[in-house]
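Shown here: the complex without one of its protein chains, the others still in place.
For chain A:
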């Protein structure tokens, strides 16, 4: 934010920065209010919490469920080894990676394209706000939703796993959550980028999910060569949760690369917004 200080401008640069920061905060506030009014703030975390609870609970009751399934011959002894608590946590993260991510992407797919389609953006973007403040406010609120949901769901999972299956040290869970949260943030950022780029919200969701799948697939197919890409983050998170010790230098490379890519994507989205306004 110091970049503005060297502009040779009559306007006081600091006051310009603060006023533009205040407008950004106003927009974040509006985004959160929108999430609350559309109940996204309620049901997205709820999905994560349900997923988080379901994993330990279904693991715990699996023998009972199988017993009642009735297709087994009389007298079969069911002996499934109870997994470790850490493994259940890792499985929870995998659940978040499918259904949880789908819900998050669907909740955010229209964030820019929807406003453009309805025409509100014509009224909002003539106000003296910058495209980057507009995009950043969307990004901030999406990340808040993602991290909040993840934390709630993961906490629920950790609690029930401890109760039903076995305690896991909270630090282990905490570290894996941070890494996984970064992955979700990356997916949210891609969603935002596509929502700015494409006219249709559905296409944006499709592209974002496809992109996420590609990244994960590539990283898992070539773990040696592509271990430093964002797609590897979810794998690292599972490892961390299941008490594995991932290669810390590759992990930190992946973290740095992901953060850089996210910043790049938001700038790109802001640029795209400015350009598409000009072309329309």
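Heads up, the rule we're going with is that a residue touches a chain if its C-beta (ideal position, glycine included) is under 8 Å from a C-beta of that chain, and two chains touch if they have at least 3 such contacts; residues count from 1.
Keep in mind that, in the parts below, contacts and distances are computed from a predicted model.
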(request) For the chain that's not shown, choose its UniProt protein name out of "ABC-2 type transport system ATP-binding protein", "Electron transfer flavoprotein, alpha subunit", "Cytochrome c3" or "Putative oxidoreductase subunit". (result) "ABC-2 type transport system ATP-binding protein"
(request) From the listed residues A:124, A:163, A:214 or A:263, report the one that touches the chain absent from this view. (result) A:124
(message) I'm checking contacts with the chain that's been left out. Which of A:152, A:218, A:253 or A:277 qualifies?
(response) A:277
(message) Tell me which stretches of chain A touch the chain missing from the display.
(response) 9-11, 19, 22-23, 26-27, 30, 33-34, 37-38, 118-120, 122-129, 277-280
